[in-house]
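Okay, structure first, notes after.
A single protein chain has been removed from this complex, and every other one stays in its place.
Letters are used for the chains, namely A, B and C, taken in the order the chains are written, and counting of residues starts over at 1 for each.
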Amino acid sequence: MKELAVKIKDVEFKNPVLLASGTVGYGDEIARFCDLNQIGGIVTKSLSLRPRKGNPPQRIVETASGMLNAIGLANVGVDEFVKNKLPNLAKYDTKVICNIAASSPEEYVECTRILTTEKEIDGFEINVSCPNVKDGGLEFGNNIDAVKRVTSGVRNVTDKLLIVKLSPNVARISDFARAVKESGGDAVSAINTLVGTAIDIYTRRPKLFNITGGLSGPAIKPVALAKVLEIKRNVDIPVIGIGGITTWQDIIEFMIAGASCIQLGTINFISPDFGSGVIPDLLNFCNENKIENISHLTGSVLLP
Amino acid sequence: MKELAVKIKDVEFKNPVLLASGTVGYGDEIARFCDLNQIGGIVTKSLSLRPRKGNPPQRIVETASGMLNAIGLANVGVDEFVKNKLPNLAKYDTKVICNIAASSPEEYVECTRILTTEKEIDGFEINVSCPNVKDGGLEFGNNIDAVKRVTSGVRNVTDKLLIVKLSPNVARISDFARAVKESGGDAVSAINTLVGTAIDIYTRRPKLFNITGGLSGPAIKPVALAKVLEIKRNVDIPVIGIGGITTWQDIIEFMIAGASCIQLGTINFISPDFGSGVIPDLLNFCNENKIENISHLTGSVLLP
Amino acid sequence: MHIEQTKIVSIKEVQSHTFLLSIQSEYFAGTTNPGQFFNIKVSDNNFPLLRRPFSVCDVDGDIISFLFDVHGEGTKILSKKKPGDDLDVFGPLGNGFNYSSDFQTAIIVAGGLGVAPFPFLLKKIPADKPVFSFVGARNSNQLITYGIKNTKLSTDDGSAGFRGNVVQLLKNEIHNINGVKKIFACGPNVMLRSLVEWTTSIGIETEISVECAMACGFGICQGCPTEKSDKSGYLLVCKDGPVFNSQEIVI
Partner (left out) sequence: MHIEQTKIVSIKEVQSHTFLLSIQSEYFAGTTNPGQFFNIKVSDNNFPLLRRPFSVCDVDGDIISFLFDVHGEGTKILSKKKPGDDLDVFGPLGNGFNYSSDFQTAIIVAGGLGVAPFPFLLKKIPADKPVFSFVGARNSNQLITYGIKNTKLSTDDGSAGFRGNVVQLLKNEIHNINGVKKIFACGPNVMLRSLVEWTTSIGIETEISVECAMACGFGICQGCPTEKSDKSGYLLVCKDGPVFNSQEIVI
């Protein structure tokens, strides 16, 4: 299966299929359906220094070919993760990326400093783009200087793979990718969810307690793909493509647009076995099309 | 049917249902299905000073609950419009809004200057947000100063209703709405399409000749609704809600979020009779819920 | 729990807009407890995107049944299925009723389609324990008593049984029921709330099956929180429920 191996910095992923943050918890439940040994990697739910309860219900609304979520970064916190979640993840032959969300640049750095000593962790994904928390999240994601500060701060405390997950809710995402590169980041993930909302027309209240939520799923795929392409055309940095992937064809499409790896999000809720189930399809596509290594697809889009 | 009448500036729309620019041409074909006498208004395809051929094919790609278009502002030009299209529109008892797209602030002003003398035209919608042309469009839409310049330039040459159609491809759309208000605009339309793309995985070429296109349809409804809500919470200016409307419930939802009127876009391609067909449903909702005038819904969302 | 492509054995409209759907699965039949639920993909495309949760209604041999109402687009699609069609079913999910705890008399309280999980529960409650059922609805057309035995009815408009809601009916009747009682309830949140308020005050053990919006149904999305009674955080309806002891959560 060497055909599918993909390297970013010094991390060799078995294949380009990763599971996206917030859509597989810490791997406990999903492992019953998706054989984690078969996939490139898993990204943890966003971790913060201390545990977070998350937002009150309602946290989820279905939309046309998509869903809104406003979970509010409910998570067990860094300490509990290291003690009780990481050992379980470490049992699998797959790469473990810790996603970190925080309320201040200092908290990002502090979380990373604590986690980077854990040898089972292969890299970090810095979430500067969660639309569902008051402090942190979007504010950082919309501010180039804040993204730079967070990236270089975290870079200072870890030599491991450093990915920054970008917000699509900006005018030019490639400016943010460039900022990440200039601040020492190794890669960017694109995209996090789009800001959206839904209102109950009888009560006239937003359906989500948090008022707005993040839109994910097939509905956003064309937008995600355009963001990946935009970054690839403007900045020389590896991109991890995310957004609305539900078929093997989608994975190939993201790679052609410029993605080195991809992440699966919402699809895990519907077909939790998709992650490992899709690997043979990718292999098949490569064989049929005489693609020696799947990474040759990355950015191979032919533009006029 | 006074229950449905809505006023923006001095223009009284029979009801809040308008047909969106670029989705009904100049009204010729749609009139066979949607009784234009029954609806609030029609917005023309974007007009430019001179005719435009538009982009070569392929101009359209279907996506999950949405579609991408890259028409490239194909239009007959201002002169031909006045000569051969406007007379036909003028036959209907409905408001006619001319949408204008241009490559420079001067061209916007020039188009408006020519058109404003036509008494059949009730107002203008300035399109600073088309993602599918090289010159003009998005560049203006992403630049607050350009939006201000265009708005005040156009304001100087017309006293008619002046609406500016905003791009959703920005970090904070309310900043643009504020700029419009400060520059003398009477209202904003939100939203135009989201930038998206699609790639053929076998040829590795973008499916659209233009590489990227604008995403419309139900897929974008949650995003459009959040943009309307954001403007309403931050700026005191009438908003015309657009994006993914396909049911009467969607119309009510947009109004509760903050829209004074709404526009129907992609739905016209699927159900060209929806525009006039939906009016009785709106009336019914108002009657059943004892809403004296539908405009009382505007911005009535209950926030925590 | 697993995902299985099952075949639809039968689908019947048992009442206007209410359907009984049966599928065949040895695995599901052998592993499901009353009160658990299944997450069903009603189409093989993106519309609707998410699975739809339904409580197991009954198990008979290797046939599993669901009782459902046509509510929105998803259940509309489901209602149009035909015997022989494939159905993508994920389960059994969550925790069911604890029917072997220390009680002498079982009381079923169901509002509207809240009867759904009880036919199977009734089969499992030890035969020596008497069962009293109370079913309520808005009016007689909406009363569903499929598979329920020894039933007293209530309707808001009095068109059948007691006029009033099902909790009031139970309050009126409780003195006729002897022994250490345990209540199993399912229905709208307002009904559960008023029930639990009362049963807490008089100290009858109560288990409630709760509904809420769900995405995954098995604990990975965190989309279905319900507040713990001590307000220290949230439990997940899909994983920690959908059946809760009424003392565990704020309903």
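Observations
Here is the rule we use: a contact is a pair of C-beta atoms (placed from the backbone, for glycine too) under 8 Å apart; a residue touches a chain by one contact, two chains touch by 3 or more.
Keep in mind the model is a prediction, meaning the values are calculated, not measured.
Among the displayed chains, contact with the absent chain in the complete complex occurs for A, B, C. Screening B:L4, B:V17, B:I30 or B:I211 for touch with the missing chain picks out B:I30. Seen from chain C, the chain kept out of the figure touches residues 43, 45-47, 73. One chain of the complex is left out; on chain A, the residues touching it are 64-65. In the full complex, chain B touches the hidden chain at residues 22-25, 28-30, 32-33, 45, 53-62, 64-67, 69, 71, 74, 217-218, 246, 266, 268-273.
FYI, only the chains that are shown with their structure count from here on.
For this pair, chain A with chain C, the centres built from the Cα atoms lie 36 Å apart. Computed from the mean C-alpha positions, the centre of chain B lies at a distance of 46 Å from the centre of chain C. Contact with two or more other chains is made by residues 46-47 of chain C.
Contacts with at least two other chains are made by residues 61, 64-66, 217-218 of chain A.
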